[in-house]
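See structure below.
With one protein chain removed, the remaining protein chains of the complex are shown where they sit.
After this line comes subunit A, so read on.
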Amino acid sequence: MHVKRYFPYMILLAAPALILLMAALSILYGVKEIDMMTIRNAIFQFDPTNVDHQIIMSSRLPRAMGTMLIGCALAVSGALMQGITRNYLASPGIMGISDGSILAVTLSMILLPEASDLQRIIFSFAGSALGAGIVFGLGSILPNGLSPVRLAILGTIIGTFLSSFASALAIYFQISQDIGFWYHARLHQLQPEQVRLAIPFVIVGMLAALRIARSVTVLSLGEEVAVSLGQRTTVVKVLAAAAVMLLTGSAVALAGKIAFVGLIIPHIVRFLVGADYKWVIPCSGVLGAIFLALSDIVSRFLNYPFETPVGVITSLIGVPFFLYLARKKGGNKYA
């Protein structure tokens, strides 16, 4: 416990350097070899006629930034959900939020094929709110519905339902491969404009998350404790839900469904820094960004020179971790 007090500072102080390193690696490694000097020149002395500069500015830089933005958003929204529901399995991927978002984006592709990126992102928000609303709404009115196993099953069922509805629509309108490529986490398709659009939403979500961090710590001790300490729990929950919606919605709008980041990062962070959400939330953001950037770099080499969806990598890491959680905490005591 004593050492843990310094961990948050260490993580947050090292964050800028780590993030720069990840960005540099992410820009450096790709199918086309580009050396460091070119990268520096592209950023500081951009030459539109140089193909390498074009690749860096229009593809690799947005990809590096977008990846970290997504990792950060998913991990923070996972941390918020786990804190609020006191459920160790709560996370954006499992809880039907991504699937809701996918359904909404599928609908938007069918109804408004010419929609702008901003409209697409707003659809994604609406969809993630829909998914989260259904799962948590049902969870809170069901007997013992917010317990880990119940909520995981509810999320899986609703998620299956929403995504099978989405893919039925996609099949009916013959856009399944477009959507398949779109929503299965193909980070290399990140568009610079989309990333730029998502940044303000993620920042607002992050600020909201940090603002309520202390209240989440209190709430994670239990509803009764929070109420007896004079906390207005409903306000905190509504703010948390709004933050989760903004963060997950932006992430899914950018790159589709990326499972497990939001599940495992908060666990690792709580292991490192303890259960104070004042630290858990920012550290989750940092580690989430780094984790997804690393996964993305690995995904480029798994099947070189072809890309592997990053969701496959995060699942390969996430599944054993989930199994570990089920083994450690899955007993009836927690169900």
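The rule is short, and it goes like this: contacts are C-beta pairs under 8 Å (C-beta built on N, C-alpha and C of every residue); 3 or more make two chains touch, one makes a residue touch a chain; residues count from 1.
Assume contacts and distances are computed from a predicted model.
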Omitted chain per UniProt, picking from "Beta-ketoacyl synthase N-terminal-like domain-containing protein", "Hydrogenase-4 component B", "ABC-type transporter, integral membrane subunit" or "B(O/a)3-type cytochrome-c oxidase subunit 1", is "ABC-type transporter, integral membrane subunit"
Which of A:T38, A:Q54 or A:T156 touches the chain that is not shown?
A:T156
In the whole complex, not just what's shown, which of A:I11, A:M65, A:A79 or A:A259 touches the removed chain?
A:A259
Could you tell which one of A:L21, A:M36, A:L118 or A:L142 touches the chain left off the display?
A:L142
Given the full complex, what residues of subunit A touch the hidden partner chain?
89, 93-94, 138, 142-145, 147-150, 152-154, 156-158, 160-161, 164-165, 167-168, 171-172, 176-177, 180-181, 184, 259, 303, 306, 308-309, 311-312, 315-316, 318-319, 322-323, 325-327, 330-332, 335
